[in-house]
Structures are given as C-alpha cells and as structure tokens.
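Removed: one protein chain of the complex. Kept in place: all other protein chains.
And now, subunit A:
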Amino acid sequence: METLAALGHGFSVALTPYNLLWSAVGVTVGTAIGVLPGIGPALTVALLLPVTYNLEPTSAFIMFAGIYYGAMYGGSTTSILLNTPGESGSIVTALDGHAMAKKGRGAQALATAAIGSFVAGTIATGALTFVAPLMVKLALMFGPAEYFALMVLALTTVTAVLGDSLPRGLASLFIGLALGLVGIDLQTGQARFTLGIAELLDGIDVVVVAVGLFAVGETLFAVSRHRFEKEEMYALKGSKWMSREDWSRSWKPWLRGTLLGFPIGALPAGGSEIPTFLSYLTEKRLSKHPEEFGHGAIEAVAGPEAANNASAAGVLAPLLALGLPTSATAAIMLAAFQQYGIQPGPLLFDSNPTLVWGLIASLYIGNVLLLVLNLPMAGVWVKLLEIPRPWLYAGILIFATMGAYTLNNNLVDLVILWVIGLLGFGMRVLNVPVAPCVVGLILGPLAEQQFRRALTISQGDLSVFVTHPIALSLLVIAALLVLIPVILRSRRAGDPEGTAISH
C-alpha cells in the first residue's frame, strides 16, 4: 500500500506542533470568515498570501486548507441562526435550519451540521486520498451536454420546495429565472436587462439575493407582525444535545450527502450548490416525514451540510491531480502554488510528495479540529437568539447589509439587496415561497450556458442530449423524478380504496 505509506509520511509532516498550530489558525480564521457573510475563503487566502510569503509552503497550504474547510463549517451557523447564508453552498441549509432554530432546536441543527460536515469531510478526504485520479477521469467525461442534463436534474429540486400552491411556487421560480437573465450573455457578449448599469453586467450575485429574500424579507415580515403576534422564537427548548431520534434521522443523510457532494465537487463546473439541492430533494423523497420539510426537518440540514463539505474536498481532486482550479478558492490556491514556484498538476505528487501528502493529512486533522471547535460552540451560538427581538432584528439587518457590501465593495449591491428584500417581504405577505426563486437564479444561468455551449460545439444539433449516454441517463432520471409522484398521486386519486398503495 504505497498510498498508505505516503499518507503516513503526510501525517508525520502535518502532526509536527508547528504545522498543527497553522492548521488550528487556519480553521479558526476559516470558521470566523464563514460566519461573516460576504467575506469568502477566496478573498481571505488572497489577503493572507503576502503575509505567508516567508512561511514554509507546506505550513502555508496546511493553513489555507484549514481556512477553506473552516469556511464551509462556519457558513452554516449564520444560515441556521440568522437565516443569512454567508456562502452559496449553505443557502439550502437556511430553509430548514432556520425553521429548526425558530422552534428552539437551533443547537441540534448546528450539531447535525457540524457532525455531518465532519463525517462528510473525513469520508471525502478519504476519497481524495485513494480515488482522486479515477474521480478526475470520470469528471472529464462531463462535457456541456452532460452538465446541462445535470442542471435539469438539479432543477427538479424545485418540486421539493414549491410549497402548497403550484402557481405561487412557479411564480417564484420564474422570478428567479428572470433575475438570472440579467448580465452579459457570455456566448455573444451582449448585455441583457442591465439598464445601462455597469455593476449589473456580471449578473446579480446569488448570495445578495439569498440574503435579501431570506434575511431582509423574513426580518421585515417578522417586524411587521411583531405587534400583533406572540413571539414564536426560542433560543433553546429542551436539551441542547441531539436525541437518539435526531441521530437516527441524521446519519443516512450525512452519508448520502457525501456521496452526492464529492463527485459533483470534483466536476470542473460542478460547484457546491448543486449537490446541496440534490441532497435536499433526495432526503425529502426518501423521508418518512416529507411534510416536515420546510418546517424544520433535521434531514434537510444534515444532508445538504454534508454535501457542501464533501464538495469542498471534491474541488481539491482536480486541483491536486490536474492543476485544474474549479472554484475561486482553488484558483487562489493555484496562484499560491505558483508563488512558491510549485507547479500543481499531474507531476505534483512526484515532485512535491511532502507538500501534497502533508496537505491531505492536514485535511483529516483540520476536520477533527473543526469538530472540536464547533460542537461546543453550538451551545454558545444559540444564545444569540436570546437577544431581545428588536435588537436581534436590527442586528440581522445590519449584518446582512454589511455582508452584501463587503461582497464586492459595491453600493449597487446594497440597492439590489434592499429591492430584493422588499420583494421577499411582499412574497412572504402573499404567501409565495422564496426557495424556488433562489433555485431558479442559481440553476437558470448555468443551464442556459451549458445548453448553448453544447449546441455551439454540435453546430446546432439537438441530438447531443440523447446520444451522450451520461446526459441521456441524467435526463431520464430527472423525468422520472417529476413524473413518478404525479402518476402515483393520480393512481391514488383514481383508486379511493387505496389498494394501489398497500404494498
């Protein structure tokens, strides 16, 4: 077992007190920036690059990896407690995570997120250790046609978050798709719906919209009801530990989330949002309590949180094995490699084994440190909710506004945040669900881009979507996911005795 020997060597590098210290610094900084919306791991690593110039490359990368993983952990905290997702990968977490917090189960939501992240991070790092080259080979089979099919599959997630009313759910979805059209059309370079505002050329930032709809919209709604309704938000109700039932409802979603997150994270255009959507959909379809989804189902926090952490490890697979940066943070890490005169890529494992295996070993260690850091913190964090309502609401609004500004240092983002916030308030008043809007905004532009890329390459031949086996399979699964519940429902309706479902 050559790999195990190399990994053992890696641990001997990462476990020196000096490197352990850098790992601890990294995960602490990472958690902190994950909690703050707007400041992502990419910017943090960029800011730290000149500072780490005099460090050993191995120590620097161990710290960067800590920041990267730490940010993924921290992102869930504000999603759950304040309904303010700091990263696009933790948007889905806010749906049920915040509902759990409102019911006084914030500590359990934070715990299942932290343990799920640990489980996913550890398994995915294991996968990175042993199957990275194979995973990358599979990932390269994904061309535009396959990506488009994957986006369509992810888009079926919408069926899980539509809410009680189909027209309202679809209206929300279309608002999201329309917002997604804003910006330069990449294939032709033409500006669409930018109203002559240069800041809109790159489109509307997903995090700004999610924070606007979730944090600003919801908070305004809560404030508008404050005088009339009795407070329905508890810091903590009952034990702060996960119950036996919580554990038994969490462990499978953790594993399934990991299974979705790692391979999709390894795809060059996979990202961290798509696996969280697919995980939410899977858990709702498999749950014995689908009616709890949207009202604080623990599976809906456990699965997506595992998925986004596993995808973070997935991103490192093409970076280390091919030198392919597939996220902003990976691009910065690549630049950092170059600063040290190290060329990542197919030859990195041979030319810098100490660095690579030290880095991989530090990912295992970072995960343990993060769990140790975050689990006890869950009890402290939920105390945030004990802050008197008016202060808490004001705090959320300031936090959201600050985050939207730091994202791009851009005033236009603040205007967008508040326009979207008011829109979210209106949607909330009219009982229109906001989740489909975010799904549409994220997936619409991605799907369009891949669809047109596929057709450009095939010179307009639509058959690429059915002649590529992977694309066809994904599209068939998507169709089944939409059709099967409809068929089942109509059969049940046509069979009032219920014999059809008594299997």
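Throughout what follows, a contact is a pair of C-beta atoms (placed from the backbone, for glycine too) under 8 Å apart; a residue touches a chain by one contact, two chains touch by 3 or more; residues count from 1.
Rule of thumb we're sticking to: contacts and distances are computed from a predicted model.
A.B. asks: Unshown chain, UniProt name, "C4-dicarboxylate ABC transporter substrate-binding protein", "YIP1 family protein", "Universal stress protein" or "Acetyl-CoA acetyltransferase"?
C.D. replies: Answer from the record: the omitted chain is "C4-dicarboxylate ABC transporter substrate-binding protein".
A.B. asks: May I ask which residue of A:Gly10, A:Pro344 or A:Gly444 touches the chain that does not appear here?
C.D. replies: Residue touching the chain left out of view: A:Pro344.
A.B. asks: With the missing chain put back, one of A:Ala191, A:Val223 or A:Leu414 would touch it. Which one?
C.D. replies: A:Ala191
A.B. asks: Quick one: say which of A:Asp202, A:Glu291 or A:Glu386 touches the chain that got left out.
C.D. replies: Of the candidates A:Asp202, A:Glu291 or A:Glu386, A:Asp202 is in touch with the missing chain.
A.B. asks: Quick one: which of A:Ala60, A:Ala132 or A:Leu324 touches the chain that's been left out?
C.D. replies: Considering all chains, including the one not shown, the answer is A:Leu324.
A.B. asks: With the missing chain put back, which residues of subunit A would touch it? List them for me.
C.D. replies: 42-43, 45-46, 49-50, 53, 139-144, 184, 186-189, 191, 198-199, 201-202, 268-269, 318, 322-326, 328, 330-332, 334-335, 338-341, 343-348, 408-410, 453, 456-457, 459
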